Every structure is written in C-alpha cells, then in structure tokens.
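One structure, pasted below without further comment.
One protein chain is absent from this view; the other protein chains keep their places.
Up next is subunit A:
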Amino acid sequence: MRQGTVLGLYCSALIGENLQTPIIQKHWCNDVSIQRASLIVVPAFAKYLRSVPSLHEAEPVWSAPQDTVCIHIQRGELVYLGIVSQEVPALEVLELLEGVVLALVEYIGHLSELTIKENFATVYQLLSEMVDSGSAVTTDTSVLRGLVPVPSLVDRVIENVSGIGIRTEKRPDVNTSSTPWRSQGIRHTNNEFFVDIVERIDATVGADGSVVSYDVSGDISCKSRLTGMPELLLVMNRADAMDDVAFHPCVRTSKWHAERVMGFVPPDGQFKLASFHIATDAAPRLLPLQLRAAVSRQSDQSHTIEISADAGQSGNKLVEKIQVRVPLPAQAYNIRVQCKAGTHAVSNVRLPQVEWSLKSLSPADRGARLTIQYQVRAPSAAGTGAPQLSPSPGSSQSALAAFVDFEVAGYSVSSIKVDSLKMLVESYKLFKGVRYVTKAGSFQLRF
C-alpha cells in the first residue's frame, strides 16, 4: 500500500529566494502535474511562507493544495522546495534536498541567486544525475564528479579546498564497482592521511552555572591522499563510549560490530568517516567554559545583565575564539557595555544585540566579565484595562539567553582518542596525522 518513489515525486525542486519566481526548477512528472505544480502549488507555498511571522517558522512539511505536499529546507538565503504528490518518506526528501545543497556547494561554492544563474548548465546536469524520474540516485559528490565535470573556473578552487587532484583525463568515467566512492588508479606522490576529530558540546547552562542540558556529539573527518586501493584500520581508545555511530558507506559495519574497529577503503580527498554521539551517562558533564549570569532590574525600564566567564575543564588547554552573543529585546535603547577583557560590539540590524569576543582564556587567567546596561522604552499606554501589565502580550521586556561559541584545540571533551591507524593491502610509506578539537555546538546561557 505504500511505495518508495514514483514518477513525479519531487515534482519540482525550486530554488528561489523569492518563491514566486523560482531561480531554477526541474520536474520529473507528466505534464499535467507540472502545470499544477508551477501554477498553483508554488504560489500557494510562497503565500504560506509570507503568512508566517518569520521565514524560519514555516513548517518544513506543509500540506499544499492540489493534494500535494511541500517539503522545503532553508539554507543561506535560498529556499529549496520539493513538491510531492505521493506518499514518500519525508526524511528522504529532506535528506535529498540537503544532499543537493551540499553537492551544489561543492561544485559552485557559495550559493546565491547569482552563482546559481551563472552555473545553470552545471546545476541542471547535476540535478538530472542526482534524481532520475523522481527517485534519488546519488548525492555522493565523489560519484558525481565522475559524471559531471566540475565547472572549469572552479577547478582550482576545489583543488585548493579539498586537496583533490582533479584527474586530467577529460572523459568522465563511470564507476560502479563495489567501492563506488573510490575509483581505480589514483596516484599521489606524497601519501598522507589526516584524521580530524571534532567534538561539539550542545549545552544549556542556567544563570547560576548549573547544567540544564548537555550533549556531546562529534565527527571524524578525514583527508586522504593515498595511492591505489588501500585498506585502513582505525582503532579508537573508547569505542564503547561512542553511543550512536553513523558511518560513511565505506566503513565495514560488520567489522565494527564484531571488533569495534573501523575498517575501510577511503574515498580520495576530504570526507566524513563517521559521526558519533556520546552516551550522556557515559560522560561527565565537562564544560571548558564556566559561565554565569546575573540579571537585575533597577526600575521597570532599566536593566542590567552581568555575564562572567571562567575557564572550566579543558585539559589545561587554552579556550579560544570565545564569543558571547546577547540578543536584547526590540525596545532596548541606550545600551552601554563594559568588559574587563576582550572586545565588544553593539549591532542593531533587526534586533539590538551585543557581541563580546575574547581571544583566549586559560585556566591561569582571572575570569572575564561583561556588563550590559540598557533601557526599555516605556510601554505604550494602550493597556487592555490592566494598567500595570506588560501591554502587548508576550513581548518580553528582558533578554532571556546568550549564545556562546568557543573552541579548544588539542582537546577531546569525551577523551576519545585514536589508538592506532594501520594500512593493509598497499605497502608504501604513509604520513599520518591526528588532530582534536572541541567546540561549542548549540551552547546557551540562560538568564
């Protein structure tokens, strides 16, 4: 009673800033539904987007007229929309759109209306390789690179960014071997393999420094420049602490389950080998940065926020690139900021906001402090019969949270390390490198 993907599944992928005039669209369905899609559904969807208070509040899966469903994502300044007229896994569509975005980024760099228009030919070719008659075929860029040539101007950029030598033979090759991510006959003069372990701490910290929620996830990214068809074995020290591991298709999952070892034939260039999640009960809740906040109100109109930052547990490493962003209520004015260390800036693009940057903080340093004072415009007198109440319901008069960013190089908060990296099959000398970094993911301080 249910099917995977059908003709005219993602009837149109419209990539548009202004949805009424999509920059690009591609249909995989018969004529009638194309007309429906472009004439009725897309304007209806655009109308829906305009009807929500802000773009980001539009539900990603929206039941559209004409018995279709609009599934969209928003990345950068563009909206990517898939229209579905059949029952499909919603995540498949989302992941596909995501994959399209990633592939386009890899091909043409920064995505905007302009760059997409400049590279129409490439974009169209990519879309027709990625989706055939409404079913996703592949979004893997290493496969796509074999099918669609990278636009020549960008060749060099990609080579610089991802470190891949673009093979000289002009004719794209078709690789359908059992290792579709790696083609035959790759050569490098220097054989190198780099592993980057990036961990992110997602946390919400209460004003008193207590941890409200805490979560660590990480990626193992690799950069491979290896000759031939090497087989690698990567052994981690605390494989069991990795609670949920998602692998690149190259990793042999059976081996992982049996021996907790990652065995794989790596793709060439930059790729994400695995992403993992640390079981919450397996890790102590270490915070490299200890934050506290105190909010006080001198009067109804005048507020003060004090934020203090001290070095926390970071394995004696320097906490770097600290940034604290405090959005203030829309009615705030007369904003005064003082800080003992670092620099601060007040911006007022849509909402007033204070940014505080600290280059680094080491355990030896004294804690840093930031004080923000601001006033709120007196509420307009049009109360609804209850004089002392905040008039417009919900318009909160005080700032509620700060967003924090930081980075600790050479530190792994979960204490996961690479034990060893071995190469089988090929027998040349190989240069190995491992780096660790812990970053703030979605890290918030509540007031």
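Everything below uses one rule, namely that a contact is a pair of C-beta atoms (placed from the backbone, for glycine too) under 8 Å apart; a residue touches a chain by one contact, two chains touch by 3 or more; residues count from 1.
Here is the rule we use: contacts and distances are computed from a predicted model.
Participant: The chain that is not shown, which UniProt protein name from "Dehydrogenase E1 component domain-containing protein", "Beta-adaptin", "Protein O-mannosyl-transferase 1" or "Dynein axonemal assembly factor 10" does it carry?
Facilitator: Matching "Dehydrogenase E1 component domain-containing protein", "Beta-adaptin", "Protein O-mannosyl-transferase 1" or "Dynein axonemal assembly factor 10" to the record, the invisible chain is "Beta-adaptin".
Participant: Which residue among A:45, A:107, A:193 or A:214 touches the omitted chain?
Facilitator: Final answer for the missing-chain contact: A:214.
Participant: Looking at the full complex, which residue from A:114, A:246, A:345 or A:425 touches the chain that isn't shown here?
Facilitator: A:246
Participant: If the hidden chain were put back, which of A:46, A:88, A:291 or A:376 would touch it?
Facilitator: Spelled out, the listed residue whose C-beta touches the missing chain is A:88.
Participant: Among A:56, A:110 or A:350, which one touches the chain that has been omitted from the display?
Facilitator: That would be A:56, which touches the missing chain.
Participant: Looking at A:23, A:73, A:222 or A:265, which makes contact with the chain not pictured?
Facilitator: A:73
Participant: Extract the touching residues of subunit A with respect to the undisplayed chain.
Facilitator: Missing-chain contacts on subunit A: residues 1-7, 30-31, 34, 56-57, 59-61, 63, 66-69, 71-74, 84-92, 94-96, 98, 121, 124-125, 128, 132-133, 135-140, 143, 147, 149, 171-172, 174, 176, 178, 180, 202, 204, 212-215, 217, 243-249, 253-254, 257, 272, 275, 277, 279-280, 384-386, 388-391, 393-396, 400-401, 403, 441-442, 444, 446.
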